[in-house]
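The other protein chains are all here in position, but one chain of the complex has been omitted.
Here the chain labels run A, B and C in written order, and each chain numbers its own residues starting at 1.
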Amino acid sequence: MTVITSDIAAPPPAGKLLIMWRCLKRDKLALFAAIFLLALAIATIAGPPLIGDLAAKLGLRQRNLAPFSFQHGWVYFLGADTLGRPIIARLVVGAQNTLGIAFVAVLCSMLTGGILGLIAGYSERWYSQVIQRLADIVMSFPSLLLALIVLYTLGPSITNLVIVLACTRMPIYLRTTRAEVLELRERMFVSAAKSMGAGSFRIVLRHIAPLVLPTLLTIAALDFATVILAESSLSFLGLGIQPPDFTWGAMVANGRGYLANAWWISFWPGLVILLTTLSLNLLSSWARTFADPQQRWRLQSLRKTPR
Amino acid sequence: MLSYIGKRASHSVISVIGLLALVFFLTRLTGDPSSLFLPLDSTLEARQAFAKLHGFDQPIHWQFLDYLRDLINLDFGQSVRQNRSAMEIALEAFPQTLKLAFVAMALAFTLALVAGSIAATRPGGLFDRTVSLVSLTGASAPDFWIAIVGILVFAVSFDLLPTSGTGGISYWIMPIFVLALRPFGLLVQVVRGTMLGALSAPYIKTARAKGLHRKEIVFGHALRNSLLPVITVAGDLTAGLVNGAVIVESVFGWPGIGKLMIDAIIQRDFAVVQSTILVTATAIFILNICIDLLYAVLDPRIRY
Amino acid sequence: MSRFTSPLLTVENLTVEFLSDDAPVRAVNAVSFEVSRGETLVILGESGSGKSVSTSTVMDLIDQPPGDIVSGRITFDGVAIGNLRGEPRRLINGRKIAMIFQDPLAYLNPVYTVGRQIIEIFECHGVASGKAAREQAISLLRRVGIPNPETRIDQYPHQFSGGQRQRVMIAMAIALKPDLLIADEPTTALDVSVQAQILDLLRDLQNETGMALILITHDLEVAASMADRVIVMNRGEIVEAGAAKDVFTAPSHAYTKKLISALPHGDAAENSNKRSTTSSEETVLKVEGLTKEYFFSSGMFGKRQSFLAVNDVNFEVKKGETLGIVGESGSGKSSVARMLLRLAEPTSGKAIFAGEDIFSMNQARLLAFRRKVQMVFQDPYGSMNPRMSVHTIISEPWAIHGDILPKAKWKDRVVELLELVGLKPEHADRYPHQFSGGQRQRIAIARALASEPELIVCDEAVSALDVSIQAQVIDLLADLRTRLGLSYIFITHDLPIVRHFADRIIVMKQGEIVEDGTTSAIFGNPSHPYTRSLLEATPVPKWVAAGA
Partner (left out) sequence: QDASKAIKIVLPEQPANLEPCGTIITNVGQILSQNVTEALTVIDAKTGLPQPKLATEWNRVDDNTWRIKIRPGVKFQDGKDLTAEAVAFSIKRMAGGTMTCNNMAKFGDRKIEATPVDALTLDVKSDRPEPIMPTLLSVVMVVSPDTPVDKPVNNPVGTGPFKLASFDTQSVALERFDGYWGAKPAIEKASYVWRSESSIRAAMVETGEADLTPSIAIQDAANPETDFAYLNSETTAIRIDTAKPPLNDPRIRKALNLAIDWEGLTQLFGNDVKRASQMVVPGINGHDETLKPWESDPAKAAALVAEAKAAGVPVETEITLIGRNGIYPNGGEAMEAMTAMWQEAGLNVKLTMLDVADWIRYLQKPYPEERGATLLQMQHDNNKGDAAFTIPIFYRSTGQYSTVSDPALDTEVDTALAASGEDRTKAFQTIFAKARNDVVSDIPMYHMIGYTRVGKRLDWRPDITTNSEIPLANIQLKN
């Protein structure tokens, strides 16, 4: 083996972040996704103080205003909703609640599902069985009923909403994690780690979890959309977010009756949900490539020796 | 293996009974059905008479004991709204949902396996990008959007398909499509992800050295090794469909169990809620047992 | 050589690199060689010198990217196959050229029965199918010496021992009687008698079909017994090439000379041994009546069957001593090792370590025990987490047992360990898949040494190393034994090495110990017929055999 150092100067040692940034640059779609999400984050934080009031301003005389006209000002460029409120402003203001709820719900379900799945898959004790049957029960429990029960017993609040959403999505993570663990725990490197004295905790966390995580991230990225839309379907029970607060999901649901006449009411929020999900997916598939040493070269510069 | 199935089955039966008890007590915390069944302007006396007639005035644990006693006699209660045996209603609706879910999942699953695998053979390629974009778009668009717009386009504008209802093949197309979209999107992503790993495993080199057909290598060797999470997710999605293809059922007027369950929940038709959950939960538990057995079939290293 | 007229395979000026963000790694540099029908070309060389990469290129098994064939021309049977892909390539791979991979454990698909994996070859090349293919597969398994092939054909790779998997691999490669067989360390896990059987099989095939053979091996005796011509590689380049006899008897390049003189063989090993000098009376490990029965069922609902892999095994290891375990492939050596580390539960028996039965230890005691005992696995690739860099892999024992080494010193110590086993500091940032077979084995050894154990169980730990590095590693182990009083259980098929390194030897066959005693006694005066057959199976150089 010869390291060719003469014709190509080795790049100076780079920090982890820098390496990630370099790899991100190589995947154009993932880069766009990251930029979109960043812009969304900025809009979420900076948007409401700037145009917050516009989003709640009624305009009953310009209900369902059609998009693509500057006549009423730029905020109405994407049209107005059923109460004549500018859709652009509502998209910006709605982002905070939407992303907040979806993010927390997805994260909670992924974490609890993932952790329980790791336990259920790795351990062969009685609680593994208990966890699995509980997951089956949650899986067979209609989410609407759960929502209703939570609503009546705990009362309406965003926290409870997140609990319901997280609960209903949890089994998929749990079962997927368990399935992967069942196979991974038979691998030799797990035995090797055991023989070195690694406890179950370490094996599960350091050896197994990193290999399960990419699949979970893939599911989570798509679950984001599911959760956003599910949230709006729960709000009709009174458990969801209550007006005057709103989310993208609620905006989509609001335009449901108007698909034939005023498509823009639910189209734009649907589109941002879609773009967000898409971005998260592209990013998660980038992360998957980045995290896998056998795939990482796809994101590297691969300078060839001149021939 | 047989002993494992036996153990699993008995655990499942206990769990289902637990689930039923849970549902029984919890649903009764969600308000009094009497006001919902009677017209809004009916009198308090009428409502009380109604509650008495249906036993809602009894203490909850007595109601539960009654329910259990009836359960042992395979009497699952009467639907208060529909004036019929609740189990009969549930069993009438269930096959409809099952048919739909089965066809949709079978379609989504096979397509996803093929598309996801091919996408994984050349990650970042044109096919991969296209499949990803299309499937993700389909999977993250609100389902009623697709359903209603689909009807407006294909049934109203072009008059190609019937708007809704049940009947011949043409009635199946749109509901199946709408139902399959999300599972397809998710499965494609999962297949693609796990396949990426599997395709760089050493045994793929062996297969290449053996001169196997590319198809064999991708679908026979790599795919087979990455199926565990895929069937798990597929199972989960199937459970989701069994439990609630609500949008599709209500938009397309498909008399399935999802809509039935939702209506029963909203109207607090307790006997129907219990029966539908019993039916779907049984199906889901059986599904999960099958999937767990499938793990052992797919991967010989997994033994129970 | 005049015997072989037109070359079947020609590789000219092959240069292969692996690309990444860093500077490219040149694995093979301007290598040229050729092999003709009926000829055996042996490639010798240092571990990591590019033997596997250059031969894999012939079969288009290097993924590009990240692999990059900088230059080179490969001709097979008059056709340039360097850039051949798709269907034409498929018709060559497996049928005309076949390969035995170096690491048989990772290279078998874990979810298919070995039978299916063999039958597949017949079916996809349209040679046989159904029952006929199965019959052929069974007879192949029998030819490579797998006992009970009729039942074993339906078992999965993880139910086979290391050597048995290697033989499955061989069976797959010779299934279609290829024109060219590339055998990458085909006998690393085989005991001498089975090895002889396999080598005979290969020779028979050559006589029968005129098959050309490229044999990569670290074993000079095997090389000598098979080779018509030899090339020697070092650091990605060919440093010496020529007729076997010439290279062995009159090596010209310094590396070749070093290679041939590195490890003493036969009686020389007896004299220049690295055995323990300070024999102690303190028993570290005492194994009593160890038994392991494997259960398996054929098919989902098939009848449960059992197989007695280890049967009433008793032995002792003293402090500062090396116990060699040799034996038939599949005789239960690895099973014993796995049980000693509590990776598999024994069916019955006891193993007393420091006065305590390993099999009845609780979690806390087990942790302490595992700090003192380490294992080098027979399958080094599988035993490393593919997501972890070498640095993380080697430093893992320190992360588990917090008191061994402060975190600040990890980096230096990793480099130190890498250098001890003959690797380079920059390897610390690489991942397992980026190494050669021998390099991985050395990483595994480095990891075992990291936790400063009292007892190391080495399961074929040096089997993939070329003799020079083998000697370096053995020296290292011997040195540690003297300095720190380490003990070893050294499982190997390699008799010169045990003779050189072990103090006492047990010989296993079919799950039982058939003979045990001091090294000198076993080699000087073997009593069991199996031991005798082992010692007699020393291969004879080909030129000597031909001359006779």
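Convention: contacts are C-beta pairs under 8 Å (C-beta built on N, C-alpha and C of every residue); 3 or more make two chains touch, one makes a residue touch a chain.
Model, not experiment: these values are computed from the prediction.
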{"item": "For the chain not depicted, the shown chains it touches", "value": "A, B"}
{"item": "Full-complex contact with the absent chain, from B:28, B:81 or B:192", "value": "B:81"}
{"item": "Options B:136, B:151, B:230 or B:284, residue touching the unrepresented chain", "value": "B:151"}
{"item": "Among A:15, A:49, A:244 or A:306, residue touching the chain not depicted", "value": "A:244"}
{"item": "Identified contact with the non-displayed chain, of B:40, B:126 or B:169", "value": "B:40"}
{"item": "Positions on chain B contacted by the hidden chain, ascending", "value": "30-33, 35-46, 49-50, 53, 79, 81-84, 92-93, 96, 144, 148, 151-152, 155-156, 159, 162-166, 250-251, 253, 255, 263, 266-268"}
{"item": "Chain not shown, touching residues in chain A", "value": "56, 58, 60-61, 63-64, 82-83, 148, 151-152, 156, 235-238, 242-244, 254, 257-262"}
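Heads up, the rule we're going with is that only the chains that are shown with their structure count from here on.
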{"item": "Chain pair showing more contacts of the two, A-B and B-C", "value": "A-B"}
{"item": "Separation of chain A from chain C, taking each centre as the mean of its C-alpha atoms, in whole Å", "value": "46"}
{"item": "Cα-centroid distance, chain A relative to chain B, in whole angstrom", "value": "22"}
{"item": "Chain centre separation in whole Å, for chain C relative to chain B (CA means)", "value": "50"}
{"item": "Where chain A touches two or more other chains, by residue", "value": "186, 292, 294"}
{"item": "Multi-partner residues of chain B (each touching 2 or more other chains)", "value": "200, 299, 301"}
{"item": "In the complex, chain B residues that touch chain C", "value": "1-2, 200-203, 205-214, 216, 220-221, 224-225, 293, 296-301"}
{"item": "In the complex, chain A residues that touch chain B", "value": "27, 29, 129, 133-134, 136-137, 139-145, 148-149, 151-153, 171-172, 175-176, 178-180, 182-183, 186, 214-215, 218-219, 221-222, 224-226, 229, 252, 256, 259-260, 266, 270, 273-274, 277-278, 281-282, 285, 288-289, 292, 294-295, 298"}
{"item": "Chain C - residues contacting chain A, complex", "value": "17, 19-27, 29, 48-50, 65-66, 68, 70-71, 105, 158, 235-236, 338, 341-343, 363, 366-367, 369-371, 373-375, 377, 379, 382-387, 389, 396-397, 399-401, 426, 431, 433-434, 447, 451"}
